[in-house]
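What follows is a structure written as structure tokens; I'll ask about it next.
Excluded from the complex is one protein chain; the other protein chains are retained at their positions.
Right after this comes chain A.
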Amino acid sequence: MASLRVRQLLAPSRRWFSETVSGTPSPPDSPLYPPVVASITAKSKAAKSRRLQRFNQRVHAAATVEEKLRLYGKLQRPKYTVYPQTFALNADRWYRSFTKTVLVPGMPPRAAAAKAPVAAAGATPEAGRAPEPGVEAPGAAEAPGAAETPEPAVGAVPYLDIGELRSLACDALLQESFYQNKKRPFLYRDQDHTPGPFLTQLVSTLAASLSGRNPLLAASSLDLNPEVSYYWHHGEEVVVHGHRKGRVDPVRFQIDDNPHLQIRVPKQLPEVVPLESDLGDVPVIDHKPSKLPLFKKQYENKVFIGSKVADPCCYGHTQFHLLPDKLKRERFIRERLEDQIEVVYRSNGIASLFAWTAAQAMYQGFWSEADVTRPFVSQAVVTDGKYFAFFCYQLNTLALTAETIKNNPRKNICWSTDSKPLYDVVEDGNVKGFNDEVLLQLVRFLLNRPKEL
């Protein structure tokens, strides 16, 4: 309609314009008429894009981060609830496609300087696989179970006493599983009986004893059973039924996670690889997310890292997840789905860490239209009490919506290991088959800190 009117105006004025060729006055400084833009309230694609632009401007112009978060999650529509701990088959491929994550097996290479206490002659194999308790251990380590091989001192003065840390871990394990008299575990709540308290004790005592070495841990905040949530859009779909049938809508996802334990710090962890690195491919899945299975629900769009924006400890360090009874290994083995055991760990790591790092980024004011300018790094340990799997996640991009993902070459990266047992069995007050490399990897995680500290 607007174009017709313009043509009407032009037609009679063509003759008028050819007469006055010279002596045209200089064009006025400000335009005579307001800019011709699409309407706001019309039912057209131009109007919809204009409404979106106005919304984006409102969020950009928000004064505080709380206001930004409130506007970001204001509109409630049905969304897919993504559960990090899920029994769905091959869930980690789906989660990687939802969050644009590349999976890299093995732990990332770390600068030797940051890990000076543990490196022996600078040749620590980076994958964290080969056991190298490269320490001088004065005196005998009386820890039950594993034997200790004293390595020659490297010359770096602050050494890490693996024997003492091992005895701390064994004491925590023995107290929870052997020494303390507890009642029988509640039905299907085996995880709350022994592995849960063991994990809490282990992490709190290890963090306390390592806080001398890592000043970041000394200023950290330990949360027990916190909530972590994140809400985002990714991809587009057509609304299937209802009064909004036929419209093109973004696909909305929400993660509501409850890690067993998490450590938050006031300073950010350093980046592992530069922001624009490309370490692999993101799987592309042609099916609708509901095929995973994933179900839609409409409720509050929450973005939360574990505490509010005013907390100075606003960056994440490490999360610890405990797998519930429903996802224990024996169940998968019984149903002949052995390959899905690792999938459970991986999907938990990817989903939880994506939610946590993305929520941290939103707390700093970034969102899908204002992408992150520095990578956000966090770590996680997923365990079922005996088997531990380690994850490190680097968030490079938040721009996952249909418009912003078009020209976005960045991908998020997740490094992961397979699950390994910490010990074989606990018998008669002794821990048999204690695995030092798992403990070493845990210690490395806890000692991770920015380079200037």
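FYI, a contact is a pair of C-beta atoms (placed from the backbone, for glycine too) under 8 Å apart; a residue touches a chain by one contact, two chains touch by 3 or more; residues count from 1.
The criterion applied here is as follows: contacts and distances are computed from a predicted model.
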Which name from "AP-2 complex subunit alpha", "Phospholipid-transporting ATPase", "EF-hand calcium-binding domain-containing protein 2" or "Large ribosomal subunit protein mL37" does UniProt give the chain that's left off? "Large ribosomal subunit protein mL37"
Of A:37, A:89, A:218 or A:238, the residue in touch with the unshown chain: A:218
Quick one: which of A:209, A:258 or A:277 touches the chain that's been left out? A:209
Taking the full complex into account, find the residue in A:45, A:182 or A:432 that is in contact with the omitted chain. A:182
Contact footprint on chain A, counting only the chain that is left out: 164, 168, 171-172, 175, 178-182, 197, 201, 204-205, 207-209, 211-213, 217-219, 221-224, 226-227, 229, 302, 304, 307-308, 310-313, 429
